[in-house]
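Just below is one structure, and these are the notes that go with it.
Every protein chain of the complex appears in place save one, which is left out.
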Amino acid sequence: MRRWPYQLSAEELRAAFTEALDPQLAQHHVVHTAGYQDAIRRIANELQCEATEAALLAYRNADDAAGYARRLLASTATGTMLVDAGFATAGTFTLVEQQQATGITQREIIRLETLAESLIQGADDPRGWFSAVRGALRAGIERGAVGVKTICAYRATLRLQPVDTDALGVAFSAIRIRAERGEHPRLSGSALCHALLFEAAQECRELDVPLQVHCGFGDPDEDLAKTSPLGLRTLFIDPAYRGLRIALLHCYPYHREAAYLCSVFPDVYMDLSLTIPFAGLEGGRAMREALGLCPTSKLLYASDASRYPEVSFVAAVAHREALAEALGELVARGILDTTAAVGAGRQVLAENAKRIYNLTD
Amino acid sequence: MRRWPYQLSAEELRAAFTEALDPQLAQHHVVHTAGYQDAIRRIANELQCEATEAALLAYRNADDAAGYARRLLASTATGTMLVDAGFATAGTFTLVEQQQATGITQREIIRLETLAESLIQGADDPRGWFSAVRGALRAGIERGAVGVKTICAYRATLRLQPVDTDALGVAFSAIRIRAERGEHPRLSGSALCHALLFEAAQECRELDVPLQVHCGFGDPDEDLAKTSPLGLRTLFIDPAYRGLRIALLHCYPYHREAAYLCSVFPDVYMDLSLTIPFAGLEGGRAMREALGLCPTSKLLYASDASRYPEVSFVAAVAHREALAEALGELVARGILDTTAAVGAGRQVLAENAKRIYNLTD
Partner (left out) sequence: MRRWPYQLSAEELRAAFTEALDPQLAQHHVVHTAGYQDAIRRIANELQCEATEAALLAYRNADDAAGYARRLLASTATGTMLVDAGFATAGTFTLVEQQQATGITQREIIRLETLAESLIQGADDPRGWFSAVRGALRAGIERGAVGVKTICAYRATLRLQPVDTDALGVAFSAIRIRAERGEHPRLSGSALCHALLFEAAQECRELDVPLQVHCGFGDPDEDLAKTSPLGLRTLFIDPAYRGLRIALLHCYPYHREAAYLCSVFPDVYMDLSLTIPFAGLEGGRAMREALGLCPTSKLLYASDASRYPEVSFVAAVAHREALAEALGELVARGILDTTAAVGAGRQVLAENAKRIYNLTD
């Protein structure tokens, strides 16, 4: 999260509720989305201020920054935050600082591609690179990280292809030259990214930690057409990965496909994350659609909030509401009784994550 | 159907309500799906027993097996069962036995790939093989079968490619060698499966019987990404298949695409089958979505039940309910009057199938 205290402008707040990278969206269009209007209303309701962007910003910018943030975060009732450390910048808390600042236990998720980029220069060939990456993953997990996340969807297609050793060698040489020149060796292309993903998947299986895979909805650096979780089929059916727990993140608009995968493969899980706070009533619709095939033992809560307590807050509140409505519909139809619905809610909001990530209270 | 009497374990019952092949799903997750909870509730309601898995199993395992099965099947109000004989095993009824055991008229649907596999060893080349397959299809239809089903989706992509004669020859030689060695010649790959599908499509057209095509939702032997009915375009637009009736089976999550195809091509039909009993309220949603573009003269009822009367029962009851709700919504909005809605229900539940499969009462 961004290190508080800080003042927040209207455009910064809007930018927190969109995946757009172009500032024109925050300038002209985000205010015309149901998701943002809903966010304003929910936050204002919590703060007991007028439900306008201006009133909300005036309130939060005048308030004690730490108290304000803690108040919103307390409303999320988050027991443990699993944090993709790949978002870290000079202006964000370290995990240790964040735990102290928020009062919430923080556990790291290792971002695969960021880690792997840092190890290119020291490696002579792909084999050495993979060995270094796997060693670093082991070290990270030993140090307390609880899972690994791949953003392959931003760097290559998610339609996984078998490793092409020749192409891998060529691509590795090219990126290593960039690294030696002092340029940032940005991983991209299927030759590198898929091979890396397969290595990480095997390592996660051996380490008994989940592999998170960004699928679907994200910023426009990705080509959404190539981010369906169905493309990960090799990870689900190849015996080399048997037992690997895979968490499909985001998923929209491929959430029906993700729910199908959860329904037929034993170790596949999914979340809807940012679709819930960003997409207005469509978030609740995605939740109901996902709960068609996806067992409640397979759906995970996630906020996808990376910088602002406002997003954490809206994600948590809207998520609980969407889940309550989806389960409530099943109760109203006589499919679940109240006890079963409450149990299902607990699974999604806490128990599944505790089990899958081996979190101890 | 599985030859009764038999006792049913909890895991067997759960396994009947999932497309998963891995037993972990039945062990740990199926009970956490809306579909299974709904199934338990519906069956218990019919049996007038407590709505728990244990109570239901105790009831059915203590009951007279034949009477129990007939009772559930009677509630489905099934006039004729169209049965894919490709599911037959030593433990299942023959069609003649099944008709006697259930009291319901049984008509065979020929499973193309199973038939074709049995004719590989006797053929010298693809031409001879196709000729044998077409002859066997003709014989099967003359013997009383009413249609042909392809499970190409399990063996190859459904994105149909033009026949590549060279690749076909090579693939046929390879599979024929396996057959001669006494191995089961399992058909797979587009070279064989697409060419076979085109031959079968022509034969069905000549025989004036429908070709059923498994699309979408199925067990994880298929790659869901490659099972959209849109891939069958050649069958819809090539004059060689003009007049061929095609029934798209299952379809989810490509049911909107299937409905589109039904709306623009004269001889394309669709069903939702297992999505209705397996996917909780999502089944009804798929029904409403399908009835956006799909005329009610094109939607077919199907249970997809292969072994257990419980699935037949739940599919029928849930299907009628989903259909009643979808049509009821149109009545509530003034789009259909009650008479038209009842007529539409009759089309979906009986008349369309009778017309398309030339069933006589």
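Lettered A and B in written order, each chain numbered from 1.
We adopt the following convention: a contact is a pair of C-beta atoms (placed from the backbone, for glycine too) under 8 Å apart; a residue touches a chain by one contact, two chains touch by 3 or more.
Worth saying up front: this structure is predicted, and the values here are computed from it rather than measured.
When you scan B:W4, B:Y59 or B:F265 for touch with the missing chain, the hit is B:F265. Set against the missing chain, the residues A:T18, A:S190 or A:N352 yield one that touches it, A:T18.
For chain A, the residues touching the absent chain in the complete assembly are 18-22, 24-25, 28-35, 37-38, 41, 217, 219-220, 223-225, 252-253, 278-283, 285.
Listed by residue number, the positions of chain B touching the unshown chain are 159, 228, 230-231, 233, 236-237, 256-257, 260-261, 263-266, 288-289, 291-298, 329-330, 333-336, 340, 344, 347.
Note that in this section only the chains that are shown with their structure count from here on.
Per-chain CA centroids place chain A at a distance of 37 Å from chain B.
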